[in-house]
Structures are given as structure tokens and as C-alpha cells.
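Missing here is one protein chain; the remaining ones are kept as they sit in the complex.
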Amino acid sequence: MAGNVSTLAHVAKHRQRRSLQDPQWLRVALIGLALLFVAIFLVVPLVAVFTEALRKGVGPYFAAVADPDARAAIRLTLLAAGIAVPLNLVFGLAASWAVAKFEFRGKALLIALIELPFAVSPVISGLVYVLLFGAQGWFGPYLGAGDHPWLGAWANAHDIQVIFAVPGIVLATVFVTFPFVARELIPLMQAQGKEEELAAITLGASGWQTFRRVTLPNVKWGLFYGVVLCNARAMGEFGAVSVVSGHIRGETNTIPLHVEILYNEFNIQAAFAVASLLTLLAFITLALKNLVEWRHRRTLEAAAAADIRQFVNSP
Amino acid sequence: MRPPVSRRSVLPGFGLSLGFALAYLGLIILLPLAAAFVKTAGMTWADFWAAVTSPRVLASYRITFGASFLAALFNVPAGVVLAWVLVRYDFPGRRLVDALVDLPFALPTAVAGIALTAIYAKNGWFGQWLEPLGVKVAYTPLGVWVALTFIGLPFVVRTVQPVLEELEPELEEAAASLGATRAQTFRRVILPAIRPAIITGFALAFARAVGEYGSVVFISGNLPMFTEITPLLILTKLEQYDYRGATALAVVMLLGSFAMLLLIQLVQRSSTRRARA
Partner (left out) sequence: MSIEARNITKHFGAYTALADVSLKVGSGRLTALLGPSGSGKTTLLRIIAGLEFPDVGGVPGAGRVLFHGEDVSDMPAGRRGVGFVFQHYALFKHMTVFDNIAFGLTVGPPVRRPARGVIQQRVNELLQLIQLDGLGARLPEQLSGGQRQRVALARALAVQPKVLLLDEPFGALDAQVRKDLRRWLRHLHEKLHVTTVFVTHDQEEALELADEVVVMNQARIEQVGDPQTVYDRPASPFVIEFLGNVNRLTAGTGRLQAPGGDVLYVRPHDVDIQRGQADGHAIRARVLHTFSAGNYGRVSLERADTGEHFEAEITRDRLHDLGLKQGDEVSVVFRHVRLFPRGQFAEADVRNGQLSETKPGYVPAHGAGENI
């Protein structure tokens, strides 16, 4: 914690120290350059989304958003995120508990493997599930339209299908959002160590009581942060679900896939109208992310203040 | 002889949490990825080689890796300037700019793709000015570069920013008191300190760009031998039921990504070791 506090102090220090201030012309030039860069690459695309979405006015905008196919896409996106996020949340808690509170061989490898999905192209994330569950895949014969004597027939009868269906979309979403919660929690729990948990245990708390009353409250902001990022990716994922989705309107289309279909049909305004929903999601994500960072900062500053008080009113 | 070290632990739940984590990791990530390698292992070497080195495939590598490299390269100075401005200067809207830097992480790639295409198309906001000058962006390799620059933008900023914040002002004051100019101080004191972060940020941006699909497919036009990126080629092969060809390409890309991941780990490890020493 001391490290973070000194970071904050440093930031203030850097900005205040006169001797380290760059000449006025350089500051203006660099700030201008940075703002220009941000404007061209970030602001203009954002403005473009809403301009294109509202090009024909408010009526067509809401018509595009309220379209039954769009509503079906929204439902499917919520469903996929609603399954993927809790699953990865449970995984994140389990993995960070094991990694942060215990010593075991291969820990570094496990941490590296958790980050693996970030290094895999979304298209490949979808492809691997096609290889597993597609008609020619390992488990294909046991699934709908599969030729396994009885499992395939059973799956057929119950209309069990993974690829080009909802389960495939959910699985691909789980894959690409896999690391988000774990990678926030692991460093956080590692930094907190296990002394507080040990204190709870010596006071007679059970493992579950310790986890619920000591560990969880300590990581709740990090957990929230990870969930927000995980959810953003789950709802916005395009490449991976594009591979496993059947692109069937109203059935296997998520919001991003619906945007693509509309765009490719030259229904540009409707595409941007639906895309604006995802842009709003991005805004909410950024706002929540900054809220968490701001909350963290306040806690840290309170801790720093307490440290100062320690010298002022020692007993 | 040393007696065996006790394996007991005070905190409970080790077996349960690690067991669940490993099982989940295995089922969701490792088993599917293994499927790709097993599928490829069923191919003869000649088939595999032909699949991953056909002219159309080689052209897709060129555009994918080339544009990714140039995009990540551009993001190095741009990212350092942004990080510097955000850490060192106070100006109106600094908090907003700081928050906006994460936009490429938060904005779904398909949205970025259609938005960039709309801007740089012939009649778009930028396109209408650039095309008369002979600069075509949409549906050219330049468009691919623009999309990859967009999605890679946060990486260098977010790796360099914390290092700049941690940098002790005393270091620069010492350099200044020894007679170094601002430029010399930057080159000889600050730059060496942020170099590992720059390399990490570059590698992350590059790795992300190589696999990118959503933001590129709209602006690239997907012309074979010209602007067709490798991830799209995989999808195309899949849609033509060429599972083996698609998987072979996927394996090449996976191996490339793993190599990048390893490189990043090595850079980070050596820089933390140096920091400790």
C-alpha cells in the first residue's frame, strides 16, 4: 500500500516541481499532439457512430433498435454474457484463491496459461470449438445431426446442437472472456497476502467464514472491476461468435453480429443505431472503470493520511 | 537426510480451488486448443506446408504482420507522448483523455470497424479530403493499419504510464544539477527507465493486432492478395469446409502468438530482475 501512496505523491510532485517543468512551447506542443491524436483516433469515430445513427432522425433510430431481430440479438447477447460472466467469476475466485494463498509447483505456468486466451485470435477461439463440436469434430457424432448410433439420435430428438447454435456462442464467449476476472484478482490477492485470513483462522473462523467475511470484502472492488471488463468483452465480442454462430436472424445473432448483417445489407443507419447501443455500453464500462479507480484512490489517500496522523498523535 | 517437508496448510480450500481452476482451464481453454494441434497432426507435412505457404496465405501474412508491426511501431511514440502528457502536465480535460485512452479496450471491435470505415470511405469525413490528394485509406492496406493502430493505442500508454509515475523526481533533479539538458535527461535517465515498458507495450499491441478481426474486416475490403488478413482467411476456409486448411493456418498463428507471449514474459522478467538488483 505504501508503494501506491507514494505513487500518488509522486504524481503530484512531478506536476509541481518547477525545476522539472518543460518549457512552455514544448508543453503546448506535446499536449496539442496528444489531443490531436486522441481526437483523430478516438473522438471522431465515436462522433461518427452517433452521427450516422441519427442521420435520418430519431424515429428511424428507435425503429432500428426496437426491431424484433435487434431485440432478439439483445436478448441473446444478455444471455451469453449472463452465463459467461458468472462462470468466469467463479473461476477467477477459485484461481486467485489457489494462486495467492498457497505455494505450489507450476504456479507461474498456471498464471501464464490463464492469460493465454488474450494471445489467441478471436477467430481461432471460435474455430477450436468448431473442431470440437462441429459435424466433423471430436464430439460432433454425439450431437444433433451426428451419426452416433444412439447419442446422436438422442441429441437429434432433443435438438441438441452446439455449433451454429446458442451453446456455441456461449462457449466462445466464455473462452474470450476467460482471463478478465482472474487477472484482476490474482495480483490484488497476492499483494494483500494471507495475514488477515490467518488472523481470522486463529480467531476460530471456518474457511468459508474467512473467505466471505475477510477475503471477499477486501477484493470487492477488484472483483467488480474484473466483472465490468469481462462483461464489456462478453457483450461486444465479434470474431469468435462470428465463427460459431449460424448467422440466423432472430436466433443466433448477437448485437455485434446483427450490426454486421445490417451493415453488409447497406442498411447503414440501422447498423449504426444498433452499434450506438454497444458504444453506450463502452461508455458505461469506462465510467465504472474510472469510478473504481477513483474509489481505490480515495481509500489510498485515507491510508496515507492515517500514516501521517500516526506521527502526529501517537498515544 | 532431511525429513520430508510438511504439506499441511492452515488455510483451507486449496484442493477445491486449484482443482476447479485446473479443470475449468483444461475444459474451456486447453482441450479446444489441443483439438487444433491434433487436427493438424493428422495432416502430412507436405499438405501442411502447402496449406500454410500458398501464395494467397503468404500475402495474408504480409499484410497481417506488416500492418500490425507498423501500427505497433506508430503506437510507441504516440503512446509515450500520451503517457508523458497525462503524467507530467495538467491541462483541462486531462481526466477525460485519460479515461478515453481505454476506449479501444471497451468499444466492441465491430463498432470500431464500421465507424472507421465510415470516416475513411470515399465520401467520409476524412476520406473526402484524402482521396483527392491521392491517399486512399478504406479498402487498402493503409486502412488495415488505421484499424490496427486504433485497437493497439492503449497498450503502450498503459504500460509506460505507471512507470513514469513511479519515477523519482530526484533522479531528474540529480541529472539537472549535474548539468544535463532536458533532452539529455530524457534520453539518458528517463528513456532507459521506461524502455522495458515500451517493449512490453509494443509487443502487446503487436500481438493483439496480429489476431485482430472485427475492426479490420470492414475497412480492409478483404481483397485476396491485397488486404485479406490471416484471421479472415481462416474464416473463409472454414466457410468453404476446408477445416484442415483453416486449422493449419490457426496453428501457425497460435505458435506465433505463444512465441510473442514468451517474449513478453522474458522482457518483463528480466526488467523486474534488474529492478530488484
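Lettered A and B in written order, each chain numbered from 1.
The definition used in the following text is that contacts are C-beta pairs under 8 Å (C-beta built on N, C-alpha and C of every residue); 3 or more make two chains touch, one makes a residue touch a chain.
Predicted model only: the values in this text are computed from it and were never measured.
Colleague: Sort through A:T51, A:N218, A:N267 or A:N290 and give me the one touching the missing partner chain.
Modeller: Going through A:T51, A:N218, A:N267 or A:N290 one by one, A:N218 is the residue touching the chain not shown.
Colleague: Taking the entire complex into account, which one of A:A200, A:V241, A:V274 or A:V292 touches the absent chain?
Modeller: Checking each option in A:A200, A:V241, A:V274 or A:V292, the one touching the absent chain turns out to be A:A200.
Colleague: For chain B, which positions touch the chain that isn't shown here?
Modeller: The list for chain B reads 2-6, 8, 10.
Colleague: May I ask you to list the residues on chain A that touch the chain which is not drawn?
Modeller: Residues 195-196, 198-206, 209, 213-214, 217-218, 299, 302-303, 306, 309-311, 313-315 of chain A touch the chain absent from view.
Note that in this section only the chains that are shown with their structure count from here on.
Colleague: Give, as an integer number of Å, the spacing between the C-alpha centres of chain B and chain A.
Modeller: 16
Colleague: Sort out for me which residues of chain A touch chain B in the complex.
Modeller: 7, 10-11, 13-15, 17, 19-20, 22-23, 26-27, 30-31, 33-35, 37-38, 41-46, 48-49, 52, 87, 90-91, 93-95, 97-98, 101-102, 104, 110, 112-124, 127-132, 134, 136-138, 171, 174-175, 178, 194, 197-198, 201, 206-207, 210-211, 229, 232, 235-239, 242-243, 255-257, 259-260, 263, 268, 271-272, 275, 278-279, 281-283, 285-287, 289-290
Colleague: Show me the residue ranges of chain B that touch chain A in the complex, using the header's touch definition.
Modeller: 9-14, 16-18, 20-22, 24-25, 28-33, 35-36, 39, 78, 81-82, 84-91, 93, 95, 97, 99-112, 114-116, 118-119, 125-126, 149-150, 153, 162, 165-169, 172-173, 176, 182, 207-208, 210-214, 218, 231-232, 234-235, 238, 243, 246-247, 250, 253-254, 257-258, 260-261, 265
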